[in-house]
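Every protein chain but one is kept in place in this view of the complex.
Letters are used for the chains, namely A and B, taken in the order the chains are written, and counting of residues starts over at 1 for each.
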Amino acid sequence: MASAFLLDMTRCIGCEACVLACKAGNQLPVDTQYIELIEHTSGTFPDLTGGFQNHRCYHCADATCVAVCPTGALFKEDGLTRLDRDACSGCGYCVQSCPYEVPVMSDGRSSKCDGCAANVGAGGSPWCVTTCPAKALEFGVRDAILAKAKERVAAIKDRYPKAQIYGETQAGGLGLILVLPDDPETLDIPADPPDAPAVVDLWKHVVQPVSMGATVLAAAGAGVLGIIARRNHMAELREVEETEKAGVSSGDPDTEDV
Amino acid sequence: MARVKLDITRRQFLATGLAGTALLGTGMGPGRSNLAMRYPDPPWFATGEVVTTYNYCDMCPWRCGIAVQSVDGKVIKIDGNILDPKSRGKLCGRGQAGVSFMNDPDRLQSPMIRTGERGEGKFREVTWEEALDYTAEKILAIKDTYGPEALAIFGHTTGDFWFTDYFAQAWGTPNAAKPSSSLCLSPRDEASKLTFGFPVGGHEPMDWDEMECITLIGSHIGEDSRNTVMQDFVEARARGAQVIVVDPRFSSAAAKADYWLPIKPGTDTALLLAWANVLITENRFDRAYLDEWATGLDELTAHVREFTPEWAAPITDLSAEQIRATARVMSDRSPRAVIMPGRHVVWYGNDTQRMRAEFLVNSLLGVYGRHGGMYFNKSPFLEAYPHPPFAVTGSSGGCSAEPGEESDVLPLGPTGKARADGAREAFLRGPTAMQELIDPMITDDPYRIAGLVVYGVNLLNSIPIPNRTIEALKKLDFVLAVDVLPQEHVAWADVVFPEATYLERYDELSPIAHKTPYIQMREPAVPPMYDTMPGWMMARELGLRVGLDAFFKWETIEEYLDTRLRSVGSNLEKMHDDGGVIIQEGKPYLEDFVADGETPFHTASGKIQLASEDLAGAGFDAIPVYEPTEEPPEGYYRLLYGRVPVHTFAKTQNTPALSAVYPENELWINEDEATALGYVTGDRVWLENDNGDRSGPIAVKATQRIRKDAVFMAHGFGQNAEGLTNANGRGASDTKLMSRYKLDPISGGGGMRVNFVRLVEGG
Partner (left out) sequence: MTVSDTNGDQQILRYRTRQRVVHAVMASSFLILLVTGLALVWGPLAFLAAGGWSRYLHRIAAVAFMSVPFLYLILDRAGAKEVLVDSFKYDRDDVAWFRHMYRYVLGRTAEMPPQGRLNAGQKLHHSAVIVFSAVIVVTGLILWWLKSGLTPTQLAWTAMIHDLSMVALTLLLVGHVFFTYVYTAWSSMATGYVSKDDMEMEHSKWVEELEHDGAEGSSS
């Protein structure tokens, strides 16, 4: 069953507890973080609105990073986008292709939120969710999370007339459902992130397997054929030698007849 | 591919441990599980037995109860203790970085005695035996020559009890001080005592659960990331509570506000008086409440008559409509509408009166003792370990201290000297003012202070006019620095005691005055790293060497703690098994006192003092008036400072995990001003105050989020301590730009928002 995060940006107060809980719980290197808070401001003094973009993996159902990942290090599981760093070759295609600019290179490999796969798999919650003092974060079955998000939006319409859900449909449906006070652009979040390039499908599902197969077949064929062909060629060579022996000596002074 | 396969024992453990009942014992299933084997690098909780210990966090003074999880003798993860009324299982970013703080490679690792000149930072490593003997010899010499009062003891952080409170009182010095008093809370708590007869208390007694309107004056919740306050604020707001934020800066909290009042700095009292005016003239105050519980309503009514919103508007740079509208929003929800007592309130030197004005508005709204207003907090019952009478009564105050009774007579030390900070002369009352003890160290007036113990205070990045502090450090006979890190002032010490962090030591129990009074414990998760020692052990070892044996009768800290806990029917083992806290019953509301036929207000009249006879008697205004604050000179901006969520004071800037997230502070300046000066975000500038002191370089943050007459930066950066890899030379120091402060003549607070800076090129 698909899981999802709920991230209520009308609750988030920018304290960065999630950032550090994630770093500590996942034992990330000191210079690595999966979550980053980015302040946004609209308007001019004193007519301002502002908030934070809680920048982290959106866990797209149709994840571009998974599509472009050549090694399968990035993969979908339980509706979330996992990363097996041991399988990562560090090609950086995910870094380049993510519509949300989430993955970064750390220590030569891709680095991003994997939804605390180990922790959740063992019955816990993602570290960020456990600690969030604002209870802006929740984690659960996606359908329930989505329903909750809709309730939240309905409840805050008075205060935020433009309140909306983000992530129900984007990129095939996100595993990070946002409750936003305003249009996503106000937090620099793309309203409609681009799909994975179509060519990636062709590349991964046709070109790569076909190429791999063709190469293996060619090598195998060449191996078999090579043995036959070499035998033929050796026979030809022997023929020539015998012809030479039988016929007039070449007369080459260096040649020593056996 | 790494996929999780569940192991039942492990699952149960994690379900209870991580999601958290926080009731973990110590024995927890098999060391390795399927989980461990399915992962090439198994998650830490699957690599061995997880041991949980209980503690209260030391990453800020707020004291969240925490559950510390260790595997194989290594501390890995800290979570909020779910049974703790402050943390409720949650924890802020700084608390999460406690492990990083402990593992900071820059930590002091061995006791040291100075070999070079003071300030050079040259030391030789010595044994604890030598360091303690040497220190004892030095302070005894001071005592013999000048009396015990000549030793000043400064302390901060959650371990400050042992030196600043216990040792100081046993030794006999009234010159023990904490920055959390006169450089933070004194004006607020003195104003509260003058108005209500008790201090606000370390945990502001806001009855958040039922609150309907919250007003913040300068409090920047979110950037000031006190865990509980963030939880309560967000929850109240989500429930529909209205939020009014008064701040010259569009803070994170202002961005959540229903009303943001971008007030001109220094004019808050005018706004508060105008609010009082609206509440009274529009008859929007709680007359019944005041009739029963307050005195001075008539004087207040007469006093505020002239302070209309129209009067306040040009002063505050707000509109009269805004002022009137917000007063009405509050009164419509009273008594469930509270102006939150701020925390760091030492701003302009008239701070006790400003806080009084805040409390008067709160009183008009009838908040104290009311549901959804403010509750009466109560300290938990807990007996002290038996000790002989102290040589002097402590007056260091601080946000963690038990509220002491204000006495007309200042306590005297063993040789008859009262504290040297000028209390009763330079200022009226309140705890010992740390910044007022610096001058006596230089001038010997009123008497010589010859020795200084600095426990955990970042001396040169906390007290204004650091050059003056350095002058004092040069003149002292003896300086002992007790610290975890080689902070800037440590270079000026004669002896350095490296302390074990809160995760490596037992400590004094932490009694929390609260709606439900409760007690927290601190037990070590791991033994002390390096050649470090817990503060209690240093204080005891030193005490035994200077003839204070009677105060340190206990052989082990466990014995000390068990004895105290016995008074509440517990002991260390039981308290651990109970989840690390002992919770008692409170007495939060007016009706609880009415039922007992008592008054909750401990003023002389037993009522709220709207007009203060104490102040009038001492020659101050009985009801606050607005006094203009000095304006910045042409070309200068008022220097405002505050918090960022991942740092505390000048303490955490070197912590690797926190430094990685926020390595240096930024200078908030209004975008239009920056443009006019030719700066854009990211440009690096130096700051120069009107005294010519400079600090920097600091990155410009050109933003619409701040008024044009002020600049803002996070406090605690711009440190000059070579031993601090991450903190040294990063950003600009607000403290180093404070060439002056304004003494609050009532509370002794040092107002620090009276410094002006301009942007300059080059250092």
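By definition in this document, a contact is a pair of C-beta atoms (placed from the backbone, for glycine too) under 8 Å apart; a residue touches a chain by one contact, two chains touch by 3 or more.
Treat the numbers as computed from the prediction; the structure is a model and nothing was measured.
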Contact set of the excluded chain (shown chains only): A
Out of A:Ile38, A:Ala154 or A:Ala222, which is the one that touches the chain we can't see? A:Ala222
Out of A:Leu37, A:Val68 or A:Val129, which touches the unshown chain? A:Val68
Residue, one of A:Gln27, A:Thr44 or A:Asn232, that touches the chain absent here: A:Asn232
Would you write out the residues of chain A that touch the absent chain, in ascending order? 64, 68, 70-73, 86-93, 96-97, 99, 105, 107-109, 194, 196-200, 202-203, 207-208, 211-212, 214-215, 218-219, 222, 225-226, 228-234, 236-237, 240-241, 252, 254-258
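The rule is simple: only the chains that are shown with their structure count from here on.
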Interchain centroid distance [CA atoms averaged], chain A/chain B, Å: 44
Would you mind writing out the residues of chain A in touch with chain B in their complex? 10-11, 13-17, 19-21, 23-25, 27, 30-31, 33, 41, 43-46, 48-52, 72, 75, 77, 82, 84, 86-87, 117-125, 127, 130-136, 159
Any idea which chain B residues touch chain A in the complex? 1-4, 6, 10-12, 14-15, 17-20, 35, 39-46, 76-80, 89-97, 99-100, 221-223, 225, 227-228, 230-231, 233-235, 238, 250, 252-253, 255-256, 258, 260, 262, 645-646, 656-658, 660-661, 670, 703-708
